[in-house]
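Only one protein chain is missing; all other protein chains are in place.
Right after this comes chain A.
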C-alpha cells in the first residue's frame, strides 16, 4: 500500500552515537601483512616461542586459503595489505591500577557509558577494556582472584598462565578453521582470558568492552573462556567504533570450553559503526565463535544482539560432546540502511541426550539484507538428541530482504529436529492501531520491534537487556516518516 511505503520510506536514517574519535598517540606498525609483521606483533608482545610458531603456522595456512564466497553478503574485495595489524595507545607498559591509565582513555570509556573507575562501576560487573589492539585495564581483578577466577588480558595470560593458554588455545577453533579464523590466529593482538576453577560460581558478570579507534586498523581479538567442572560464568561483550568513511576489518575468535556440569552464558551487544545512510564506511565483522560442551551435563548459551557493522558474518556454535549437554543460541540481528548480516549458528550433537535451542530474530529495514544461516547436525552416537529452531524475520519497508538458510543433517534415527520459520512485516495496521492509542509512530515501531525480540531479551542479563532495547530504538530511529 502506498501510504505504508510513504510511512516506512524513511526507515533509513540513523544516528550512531559512539562515532567520535579519541586523539591519542598510538604505537602502530606500518600497514600490510607478512611473516615479518606476524613476528613483529609477537615480538611487541614479548611472546614465547611456541606462540610465535603457532601464529606462523596459522599465517602460512592462511596464505593457502581463499576468502569464503558462500555467504549472502556483498562487498568489494578487501585489501589485506592496506590494513594495520597492530596499534596500541602509548602508555606505561604495565597497569596495576586505574591511576596509571591515561585519562584520555578513561574519558573515552566514560563517554561510551562504560565508567572504568571502580567506585562508579555498575554493581557487580568486571570489565576488561580493549582499545584497538590492546587491553588497557581490567577492573575488579582482586575480588575475582580471591575466588580463584582468572580474568585478564589475553596477552597477560600468555605470560602468567602459559600452560592453560597453550592447552586450550585453538582447541575449539583451530588455526586452520576458516579464512578469518586463520587470519586472526596469525595476527591477533589481545582479548580476554577467563578461567573459572572447579566448582566456582563466578561472583560477578565478566565483561569485555571492545573499541576500535585508530584509522585503517583491523581489530583481531581473541577470547578464551574455560569453565572447569561444576563452575558457572556469565560473560558480556560490547563493541563500538568511531565513524570513518573507510571500512575497517574486525575478525575475532572466541573459544569457550565447558567441562562437566559447567555452564557458560555468553552475551554480546555488537554495535560497531554500521556505516552511514549511503552505505559508506562501517565495520566488516567476520567473527568465529564456538563453544565446546566437553563434559556431561554442561551448558553453553550464546545470546547476541547485533545492531552494528556494515557486514556481520558470525555463527556462534556449540559442539555438544558431553552426554546431556545443552546448547542455546538466541539472536537479534538488525540490518538498517545498507547493512548486511549473514548470521546464525551450528549445533553439532555428538553426545547422548543432547539438546539445542535456536531462537533467531532478524529485523530488516532500509535496504538492509538479513540472512539466517544455521546448521543442526545429529551425529551417529547422539541418541535421543533434540533440537528446536525458530527463525523469525521482520521486515520494515519494502526495499529490505530477509533470507533463511537452514541445514539439517540427522544420522541417528532417534534424533528429533524441529524447525519453525516466519516472516512478517511491521504492518501499517499495527502502527495505525498503536497511534490511535496515542503512541507516536516511532514509539509504535519500537514497541512492535521490541515485542518481536522479546524472547531474546528475556534471556539477556538485565542491564544488557536495557542496553539492547535502547540500542535497537536508536538503530531504527528516524526510520519511519
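Everything that follows uses one rule, which is that a residue touches a chain if its C-beta (ideal position, glycine included) is under 8 Å from a C-beta of that chain, and two chains touch if they have at least 3 such contacts; residues count from 1.
In this text, contacts and distances are computed from a predicted model.
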According to UniProt, what is the chain that's been left out of this complex called? Choose from "Alpha-ketoacid dehydrogenase subunit beta", "Pyridoxal 5'-phosphate synthase subunit PdxS", "Aminotransferase" or "Fe-S cluster assembly ATPase SufC".
"Fe-S cluster assembly ATPase SufC"
Any idea which of A:79, A:145 or A:443 touches the chain not displayed?
A:443
With the missing chain put back, which residues of chain A would touch it? List them for me.
1, 3, 7, 427-430, 432-441, 443, 447-448, 450-455
